[in-house]
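Have a look at this one.
Subset of chains shown; positions unchanged.
Labels A and B are assigned to the chains in the order they are written; within every chain, residues are numbered from 1.
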């Protein structure tokens, strides 16, 4: 492979009311608002030196415009484009200057239909890690991963490993030996992307990393005191998979955000992916209340990188044994 | 009043298998086992200088034998006996030496039929607060309160305030102006006893105080890793009432234990009890998953202090508007 995908780096979400979103993400969750204009809010965590990791774009309908990955250099983008094209994918270039604060970007619909974006350059800004006086709400640190519902996990699982260079840290297997869900990473923790067997392609959630467990508990307290009690969809609890201490929120447009802490170092090439049996009750919920139905059924629609229309949904390949189709 | 009830001080629970209980309370929750014999285990928290705050007694059937309160002196016991008798209650004395590690005790069925015990003396032991090398599991600190289901809350509410000298910190009121639930205290925090409108008299739970929120989260992790995942019935979450950060567990016999942290100082005589409307959604659950049905329906039966038989249950006086009969 002559390219190097560094990590999941930003998401572009369409939201319907920027002020309402700002109140949720900035006032309650403690994201730093790097900049904003009439139609966009650029958000980042306290640890991040990139201009933003979450871009909110005013739109008529909530949707996911792109899931962005940082690569090592602009040459990597050329190599990536070549690989995608060789595999029959249609790519789209967005030149430097066309997107605010971003260098040249490559967009492509991935093998599951997810709208990907690759870029090497983003404007850098002051890292506020040591500006503890600015910490509030969740004490948001940094973007961590995307979690997507796809109809055929095995196809995605293999493409990301063989063509994009991802490694698998953990996976869920059915009793027939099919991969039901998979956690794949480039950076050295559990994942940059996870795939679950479901109606898709859809974005299930974006994961953000918090500095400790208490920040997650305090997030619940802050949300409740601001009238956002309903935004807490699931948790706090711990996943067996990934060891994440988790909290799932729904933003004002219904996009799902995971706040989490836990995880572990996955630097070693001889680390063997952890296999979870789909029927292991500790897999999804090491402990914690049962997830509500909507956690399983609802997810954000994604857009076509070329047409900007919603991508059509395809039913899950594997039968739904039980409502626990994800994680 | 010529007696002074200090605080809720110990519970006597009947359990069916002492070894199974020990594994739960000592190994998982981190209680200190002060002593034990073939038929009893005497447990205390790390902060406690009293011999025990939880006494487990081997029995054929789970039940609550007594809810014990500490008073200032043995003379207070006489005054208490007089007050109860004057009000038509039948009292029972257990002389010093008849109960292990305890001084003279007065037992009586309270106005709701709950088996109370009052005593001034208990053997003292080393307080292990600064033996941090012994901290494990929940880092259990001390007993905090009893929470009971009673058919007529207002009767209990008035008796405890007028005859026993308790103060009300918080209460829940129906739209008709009836007291649905009440939190009453002698020591200077939210409660030593709470009453809720329900089929009773029954013990809903015993509350134990933890040093911080992380100990509660770690309890979940420890329980799950020991195979006690099912023991977690509700939480973690926060009650609006009392501001408790809570976790409800069911012990191997089904007795319910609340681990909590939060609370506040109630030393001031001019502190006005906080009124919660029964329909205020923040009341029970400031945030957190909905409580499961069994949390509302199941509770421990209590014994008659004279006959040692189970006390007969009486239906709740106020209609159950909704399953949220307790907190």
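To be clear about the criterion, a contact is a pair of C-beta atoms (placed from the backbone, for glycine too) under 8 Å apart; a residue touches a chain by one contact, two chains touch by 3 or more.
The model shown is predicted, which means the values in this text are computed figures rather than measured ones.
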Complete complex - number of sequence copies, 2 represented: 4
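Here, only the chains that are shown with their structure count from here on.
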Rounded Å distance, chain A centre to chain B centre (Cα mean): 44
Contact footprint of chain B on chain A as seen in their complex: 213-214, 217, 220-221, 223-224, 229, 232, 234, 236-238, 245, 281-282, 285-289
